[in-house]
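Please find one structure pasted underneath; my questions will follow.
Missing here: one protein chain of the complex. Every other protein chain is in place.
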Amino acid sequence: MVVAKKGSPIFQSKEDANFREALKLYDSKQYKKALKLVDANLKKNSNHAESLALKGCCNHFVGNKSEAEPYILKAIQKSPENYLVDHLAGIYYRTVENYEEAAKWLKAANDNGSPNKPILRDLSFMQTQIRDYKNLKDSRQQYLENQPGYRANWTAVAVAHHLNKEYSNAVSTLTKIEGIIREHLTEADRYEQSECALYKNSIIAESGDPAKALQTLEDDKDEIRDGLSYLEYKAKYLLMLNGYEEASVEYRKLLQRNSDNAGYYHLLELSLGSISKPLETRIKLYEKLSKFYPKSDPPKFLPLTFIPASNKAFETKAREYILPQLQRGVPATFVNVKPLYKNHQKLKVIEKIVTEFFENEVGKIANPTVHVWTLYFLAQHYLYLNDLEKASKFIDDALTHSPTLVELYILKAKVLKHQKEYVAASDIMNEGRELDLQDRFINTKATKYYFRANRVDEAINTISLFTKVEDGNVNGCKDLHLMQANWVLIESAEAYSRLYHEYQVKLEELKNSEDENEELEKDVVENIEIYRGLALKRFNAIIKIFKLYYNDQYDFHSYCMRRGTPRDYIDTLKWEDKIHSTPMYTRVLKGLSSIYFELYDEQIKKKEDDLEDNIKIKKANKKQKKVKAQANKKKSELIAKVESEKDDADPLGNKLLTDLAESDIIEDLYLLFKPLIEEGKDLRLTWEVLYKIYLIQGKYVLALQAIKSLNKILTAADDFKFKAVGAKVVELSETLSKDPKVNAAIAKVVEKSLVSTFPQFGELSKEAFLEIYSK
Amino acid sequence: MGITIRQATIRDIQAMQNANLQNLPENYLLKYYMYHILSWPQASFVATTYDYSEDVDDDEEDDEANGEVEQGAEDENKKPKVHDRIIEEVQDPKGDPAYIAKGEKIIGYVLGKMEDDPEAADKTPHGHITSLSVMRTYRRMGLAEKLMRQSLYSMTESFKAEYVSLNVRKSNRAALHLYRDSLNFEVTSIEKSYYQDGEDAYAMKLLLKLDELVPTKAQKGEIDDFTSDLLA
Partner (left out) sequence: MGRDIVSLDDLTVNNLGVFKKINEVVLPTSYPEQWYKDSLNADQIVKLAYYSELPVAAIKAKTINTSHKAGTYEHMQQQQINSKIIPNAVYIESFAVLPAYRGVGIGKKLLDFIIEETKNKFVHEILLHVHIDNKTTIEWYEKHGFIKDDDIVKDYYKAQGLENPDAYILTLKV
């Protein structure tokens, strides 16, 4: 709410009284009425800044969005020091999610003397959203001073200190409020008390003082309800303080809580010092643990990772691990042992165990399912070895044996996929799906395989069985967008990409063929455009969803302080900070980058062509009406299938495509990749693409940096010389020498640095250098 | 493989949402997962695969993960060689949304909460299971039961939940078996047309007592007294 100071000197005129009235209306969401009063004001005094600002806000809310910001801008230009104007500007920018500007104007409102203290709270949300932690401290602190009666405000100050790595301030703030509140806690506050104690504790540990953290943890023991965190913290501190024996006891307690957490076994071994003990000791350790926790996987599996294949115990243990799973019909039996296959000897031992079991034992077992699960295992085994013939044989035998077992269809389809039979694979997957229409997992698989076979319509129709299909819609495409079904969107995007590439190939063939077929060619061109637009559209849909994901944190800047969950809140901020480097998003960027580069090449080519002849195009524009009407019908059917939201203004991504084709494509791509410079610095993709961008933009120093960053990632594993690096070194050097516009000093710096980073580049011929960098 | 069960964190929610979308008809926006983690961080758990040191993960979903239908290079030589392994180590993580990190893939989750509806008739603190699922290819390993036991224990401990409720589709025999036979839930009522598609739900309930809920108790193994010498 915007608070106007009563009787303040700025409310002297009739306009001010009107404005006050309008503000009230605005606050009660009666924007049209407010607008009327404001307009009356502006008629009399077109310079009335508050009215201008309020008009901007009202315009936004009545849907006249393009007429909102101009008024805000006019208002802040006229009276930048009027805190009411500042506040309204802040509200406006917050509403349009421009948090940077919002923070600026809310801060101005406060600095210019607004008596409205909740501005500080709003300001702190903006500052967190834009990660301005330095100023966050002030606003949280000032607000606390205004409202010290709420624990949330103390927690918020501590969080602000913590985010600035001011550990002792954070801890003392938390300690202070703990002391104040201790006597007044009700049962309802106990959870918050527990969380805040653990938060304080984690900060102490983070500050590098495990001894103090341990001491404080014990002091606060009675306050702490989260027994899991308590034990995990304690065990960790003890390990850090070399209290191995005590740590081992805590890990045993943790195992008693959760004996399926593999990490605890590792840490238990660390505290027992057993890793350096004889193999027999370790084996015995796990045998004991297995007796404590007979239904847990890690004590049975982990020994298989450290017993050498040559040791007889490996075979015994592997048999004990695998055969009962086959007998129980555990579908993941193969997947469970597959990590061991990295060691080829272990693979061989396991192959022997299962083959022998199949040949000698399976026939004697009354339960027929053991037979099929063993066939299923062997098929996966040979698929792993890429022996597709044997894999096919085993999976076909399994299907003959138990043609109603859905898992077999999944594997059969996978084998077909490896044989590049994408269409057949999708048919088989669908056959499996038809056996269990209720199971969404197999529906997902069938959908995915349809996409991989570029059968987009069938894919969407299949998955639509599990989506909402509103009246009047032909499928669940809109619901999939709404429900953030990213995997579907990316599979569609990639399928559309493949489709338009297929049509591009077709177009080339047509152009090279003898006989002319204008109709067909036109059709192919149209398909290229449609599928490329759709690919772009789907990739962009995920970008949009990730914007939502990022904005989702907004409400929690306030909520978590009140709820008392600062630990997970801090986690959330850090997670959001890296959200653009998560697998889904990087896959989108990868897909988009190749489209962008293609479009860029076409843009260049078009410019050249345009100079030559722009007459040809006009000739092609003549068309028969009838054909057009038919095409329109086809198009509206297509649109009904692919619309991503109700009344989609650009259902085929056509506008996206044309806008992009006319923009600075490479700069747009750069903006997409910019977040990865921080968030995805460990990804190859980041530097591969940025390198290319910089090279095109003629930013050679940055291109050089990109090669260096890429090389750093690649050589992290070993001292390998990668082709991906070598080729770029050569390319950069050659581009430099050919660029007539390049600044000589810069060229020199880059050349020099190339040679110093890759000495062999200076010493050897280009060919010899590339030979070395050929991995 | 290595499969591990641990408390869910905010870093898991994208993959949890993905697992939910692939397994179940009832789906939620990411913010709802955030809301769970940031309101009742102790109540949700995940089952994931994990990498152990010498391991380079590549399993069922894995090689389907990357957008381009994979090309020959990957297929041709699956036999492990040191060389390939190093090259694979410097590959970016696959674009499969099930993955949280390299080799770490969500294969099951339980999303738990406390009743927070101010309108709710019953004011005693009690929990609710919003969603539970395990990937089909990882079934029959008891993961769903283990996930449930973790969630129930923690929600009782941290939030003093006195009972927990959930809904299950009438036709879902496997789930009914898990809740009723393995975990001792009782059917309290049948909710007509509870689901979007018109199917009825069983409303189920379990009274919670912390000392009976210690998750490993159900394994009926020997009891670790924490003092015996494990290396003797």
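All chains are identified by letter, namely A and B, in their written order; residue positions are counted from 1 within each chain.
Simple rule for what comes next: contacts are C-beta pairs under 8 Å (C-beta built on N, C-alpha and C of every residue); 3 or more make two chains touch, one makes a residue touch a chain.
Being a predicted model, the structure only gives us computed values, none of them experimental.
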| item | value |
| --- | --- |
| Hidden partner chain, touching residue among A:263, A:329 or A:698 | A:329 |
| Sole contact to the chain not displayed, among A:96, A:181 or A:435 | A:435 |
| Contact with the hidden chain (one of A:20, A:36, A:78 or A:401) | A:401 |
| From B:91, B:171, B:193 or B:228, residue that would touch the chain that is not displayed | B:171 |
| Where the unshown chain meets chain A, residue by residue | 329, 366-369, 371-372, 401-405, 434-438 |
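Here is the rule we go by: only the chains that are shown with their structure count from here on.
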| item | value |
| --- | --- |
| Chain A and chain B, separation of their C-alpha mean positions in angstrom | 20 |
| Of chain B, residues touching chain A in the complex | 1-7, 9-11, 14, 17-18, 21-25, 27, 29-31, 34, 37-39, 41-42, 47, 50-52, 54-60, 64-69, 75-80, 85-87, 89-97, 99, 135-142, 146, 150, 153-154, 157-160, 171, 196, 214-216, 218-224, 226-227, 230-231 |
| Chain B-facing residues of chain A, complex | 191, 194, 225-228, 248-249, 252-253, 255-263, 272, 274, 277, 281, 284-285, 288-289, 291-298, 301-302, 305, 328-332, 335-339, 341-344, 347, 384-386, 406-407, 410, 414, 417-418, 422, 438-442, 444, 448, 452, 466, 468, 483-487, 490-491, 494, 498, 548-549, 552-553, 556, 559-560, 563, 565, 567-569, 571-572, 575, 582-584, 586-587, 590-591, 683-685, 713-714, 716-718, 720, 722, 775 |
